[in-house]
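With one protein chain withheld, the remaining protein chains of the complex are depicted in position.
Going in written order, the chains are labelled A and B, and every chain counts its residues from 1.
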Amino acid sequence: MNGAGEPLLEIRNLVKHFPVKSGVLFSREVDRVRAVDGVDLTVAAGETLGLVGESGSGKSTLCRAVLQLVEPTSGSVRFEGRELVGLRQRQLRPLRRDMQMIFQDPYASLNPRRRVGQIVGGPIKLNGLASGAELRRQVEELLDRVGLSPEHYDRFPHEFSGGQRQRIGIARAIALKPKLIVADEPVSALDVSIQAQIVNLLDDLQDELGLAYVFVAHDIGVVRHISDRIAVMHHGKIVETGDADQVCEHPRDDYTKKLLAAVPIPDPRESRERRRASLGSA
Amino acid sequence: MSAPAPLLDVRELAVSFSTEEGVVGAVDRVSFELNAGEVLAVVGESGSGKSVTATTLMGLTRGPNATISGTATFEGTELVAAGDEELRRLRGNRMAMIFQDPMSSLDPVYRVVDQIVEQIRAHRDVSSQEARERAIELLDAVGIPEAAKRADSYPHEFSGGMRQRVMIAMALSLEPALLIADEPTTALDVTVQAQIIDLLRSLNERRGLSILLITHDIGVVAEIADRVAVMYGGRIVEYGTLDEIFYEPQHPYTWGLLNSLTRIDRPRPKRLPQIPGMPPSLLAPPRGCHFRPRCPHAFDHCTEVPELSARLVDSPAHLDRCWLEPERKRELRAADGRDALEQPR
Partner (left out) sequence: MRSEMARFVVRRLLSMLLVLFAVSVIVFLIFNVIPNGDPAVRMAGKIPTETQIEAIREEWGFDEPLYVQYATMMKNLFTGETVSYSTQQSVTEEIWRGLPRTLSLAVGAALIWMAFAIALGLYSALRAGRFSDRLLAVLALVGISMPVFWLGALMSYYLGSKAGIFPEGGYVEFTANPLDWFWHLVMPWTALSVLFIGFYSRVLRSDIIETMGEDYVRTARAKGLSERQVLTKHVLRNSLIPIITLWGLDFGAVIGGAAILTETVFGLQGVGEYAAEAVSGFDLPPIMAVTMFGAFFIVAFNTLVDIAYAALDPRIRLEGEAAK
């Protein structure tokens, strides 16, 4: 972990509001949905920041606002010291190589009309980094790295399972050798036995490539496993940040405590014990 | 002394579907019992056959492409061979089912109270006024605040957790003996999930409601189940009490699954234990034990299908489908890291 110098990603007071319009003749704004309501976060190079929250907390909007996939209402997002908010598409494009995203739904995030090779090689080709035989070689290497085989190059997404499709999405994300990957619920749609595989893959890739992650999930257990630090999000605000183990074992905020108390414990004796304890204190 | 007959007795239930690509064997000779007042959890991942088992009991898989065999006896009625009308009279009445996604499971164009009233009047000869009052009582009983007012709302006006409560209220409107819950908390936030589990548990403990819980979430199982059946590739691979399954799992898939769970109350492992490979294709399943291609401990006997039987001398009700000797299982399980759970802190 890089302790000295500037953080890789620095978010200050990021705000994203969605206006609610109403009016007979002319639309006036009558209310706002405060999806992201003043968020401060930092991510160091090579670090994993876990972001936990329930539905409606704003974590997905936060991901998109950080990557400038939606335009923030206000605030600052600095990547390697460079301010992203307010940049035009043309200026953002070269920076996008260094920040990539992995999405939740492996069935919706891959273009069904394109072959795997085109999907994974797309970013490389679009950025003019390689073509032809060299492109193919790079793509096959990427496929191998994520646990797929080179012969998958010519297949279509629908021929793969959810876990494999997620691997394809990951291969695409690392194709440009980014410094930061924002993973928005990358394992939530997968079977439990496959989740562990993908989590381990992400871990391995982080060691090999020195990636930093913003790992968003509603499953606190998975987030804690992979993260160095955790931020808890509620109603558009970050209510607690800290070392992953610290937050999970000694939460300070009430909402965090509530969240942790609700996580089912896959251990019957402990779970009975916990229920007895809470009944006793009720 | 003979024990009372189980509420639901399933024997050799098999369901296959003929599709364009061939015959899919979704459920392969599944047998289990659910006693009155008990919560039986059927755990498995996608393709395990757990949902098909549940929907078949309700008769919802009947169709020209489905082949269903075996027996399922519920309150004296055999469900598999039962006629459509006979089954219809039981559905929603003696046995009810709730589903995974409460938003899509409620008809968007009808008010919530009307949907409950519809169910009541399908089985009982009561006036709509009486049915309406009963519906409001039920909504209140499951924890919907201001039930009388909110009864006239539409499904999309409720949050996810509230909708699931509505579904539960609806399912219980005729006081069925059995509730089949198919992934009832999967689509919900963790805090809401905890509330729904509490609700189900209290219905089980206070009203003696028997529950067949279908889920992939092992944490939820630990919170509510009495007995557990683990399904893989269309078969039950392990079957026993909650403690037996969690503390003495006898099948490599079971302990592999338990190992791969993250726990916030234990130190983090360096690497999450994982099961390699993918669930089997039900079109062309592997020969013998379905778990064989992914099992780190497979050996030559595994090409023959292991029968579901009790292999532990001390636990005659703990069944599994694995050829390994119990001693060997214990060694391997310990090696795979499972034993940490057996020792209390």
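By our rule, a residue touches a chain if its C-beta (ideal position, glycine included) is under 8 Å from a C-beta of that chain, and two chains touch if they have at least 3 such contacts.
Computed from a prediction, not measured in an experiment: that's the story for all the values here.
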**Request:** Could you tell which one of B:S16, B:N93 or B:Q164 touches the chain left off the display?
**Result:** B:N93
**Message:** For the chain left out of this view, which of A:E6, A:D31 or A:E134 touches it?
**Reply:** A:D31
**Request:** Would you mind spotting which of B:D9, B:E75 or B:D101 touches the chain that isn't drawn?
**Result:** B:D101
**Asked** In the full complex, which residues of chain B touch the absent chain?
**Response** 55, 58, 60, 88-93, 96-97, 99, 101, 104-109, 118-119, 122-123, 154, 156, 167, 170
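What we mean here is this: only the chains that are shown with their structure count from here on.
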**Asked** When the C-alpha atoms of chain A and chain B are each averaged to a single point, how far apart are the two points in Å?
**Response** 31
**Asked** Which of the residues in chain B come into contact with chain A in the complex?
**Response** 45-46, 160, 189-194, 197, 216-223, 242-243, 246-247, 256-258, 260-265, 268-269, 271-276, 278-279, 341, 344
**Request:** Report the residues of chain A in contact with chain B in the complex, numbered from low to high.
**Result:** 54-55, 161-164, 191-197, 199-200, 203, 218-222, 224-225, 245, 248, 258-271
